[in-house]
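Structure, as structure tokens:
The other protein chains are all here in position, but one chain of the complex has been omitted.
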Amino acid sequence: MNSRKVQRIDELARDLPPARDLWPGIAAAIEADNVTARAGVPAARRPRWLPAAGMAAAVALVALGVLIGQYTSKQSGIGVVDGGQSVAASAIIPATYRKQRDELLVAVKQKLAGMPPAERDKVAGSLATLQRSIQEIEAALGKDPANALLQELLVNSCQEEMRALTAVRDSGRQET
Amino acid sequence: MTKPDTVVEFDRALIERARRGDSRAFERLYREHVGRLHGLCLRMTRNPDQAADCVQDAFIKAWKALPKFEERASFSTWLHRIAVNTVLEKRRGSVATAEMLVEDPTEYEEPVMVLDTPVEEEELEAAIQSLPQGARDALVLCGVYGYEHSEAASMLGIAVGTCKAQLHRARGLLKERLERGVR
Partner (left out) sequence: MREFRILPFAALCSLPLCALAGGGSVDRNIAAEPGGEVVISNVSGRVDVRGWDRNEVRVTGSLEEGVDRLDLESSSGRTTIKVVLPRGNSHDGDADLTIQVPKGSSVEVGAVSADISSHGVSGTQRLKSVSGEITADVAGDDSEVRSVSGDVTVRGSGKPISLRMSSVSGSLHLSDGAGKLDLVTVSGDAEAQMSEASEIRGRTTSGDLELRAKLTKDGRVDVEAVSGDLRLRVPSPSALSTEIESFSGDITGCLATNVEKVSKYGPGVRLNIRNVEDGPRVRAKTLSGDIEICDK
């Protein structure tokens, strides 16, 4: 590994960005603080339909909503590349995997076309579920690239996708 | 550690907007300062999860304390002060390891630390991480981030003499560890 050499302490990098974007957590806390501040408005101006007991729940909901919004927002642009796959996900899942998967998909589509409609819908639905799950994990990973849990879930989900696609492609082969 | 005037002016404009409740302006300030703040917290805590928590806590506290920020002061220094305070608070909440340090009344007015031979950045960072808490804090603030003894002492809540003594100790230990190659 080529590490830079230094001879003075003050030559060390001062800027060490965190592995993940910390802003969503900060934004949620700020928003929760704003909601609490607004709730501190005198009783005469407080909306009558929001009883005092519901304030804590409302604050929690707003904070959670902001947090979820930040994580799912495509506008943040953190680590997202064309095609919707995050930079982090691309680093974990090699291009050869994606190529093999795309080739498998061609064969699977042909197999699905030959299935009875009810069965085709069921199997296609499951494969779509798998794809959506992988996209969900990739999106989360884009915002938290160093998250080991997300990395593991992505690798395992991709393996499961290959298994499922192979099972569909090979189904009925020996039997007909 | 002086910034160009245009940057300072830009910061001031953002701070003013943030003070009025503009969270997007505060986000711009976050993006500009998070790298340095995180570097400081990471070197002081030696733990990425704790460093991330400290950074978030510091920015949240900064948001709440914006009305008290004096414009003639440096926003960066003010932010660092909040972050150091946050690290120290968390330490007080955990088991304390007592460090015996005899304060030497001699003035340590040593220049910024220069090593005898160049070393790899990674090796130097590892050696700094291995230092005892008090010595590491002083070295990070003064040696890495360039704070004066008085400023660093104020941030750490210790006497200036203690800060200087810790720095002297840090230098000695660092040299010794780099020579031995100890991590």
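For clarity, chains are labelled A and B in written order, and residue numbers in each chain start from 1.
Keep in mind that, in the parts below, contacts are C-beta pairs under 8 Å (C-beta built on N, C-alpha and C of every residue); 3 or more make two chains touch, one makes a residue touch a chain.
Every value quoted in this text rests on a predicted model; they were computed, and no experiment measured them.
Enquirer: With the missing chain put back, one of A:I9, A:I26 or A:I93 would touch it. Which one?
Expert: A:I26
Enquirer: For the chain that got dropped from the picture, name the residues of chain B it touches.
Expert: 49, 52-53, 56-57
Enquirer: Under the stated touch rule, tell me which residues of chain A contact the chain that is not displayed.
Expert: Considering the whole complex, chain A reaches the absent chain at 20, 22, 24-26, 28-29, 67, 71, 114-116, 119, 122-123, 125-127, 129-130, 133, 136-137, 140, 144, 147, 149-150, 152-153, 156-157, 160, 163-164, 167-168, 171-172, 174-176.
Just so it is clear, only the chains that are shown with their structure count from here on.
Enquirer: Report the inter-chain centroid distance for chain A and chain B in whole angstrom, where each centroid is the mean of the CA atoms.
Expert: 33
Enquirer: Which residues, counting only chain B, touch chain A once they are in their complex?
Expert: For chain B paired with chain A, touching residues are 21, 23, 26-27, 30-31, 34-36, 38-39, 42-43, 48, 51-52, 55-56, 59-60, 63-64, 112-115, 117-125, 139, 143-146.
Enquirer: Can you list the chain A residues touching chain B in their complex?
Expert: The touching residues are 1, 3-10, 12-20, 22-23, 25-27, 29-31, 33-34.
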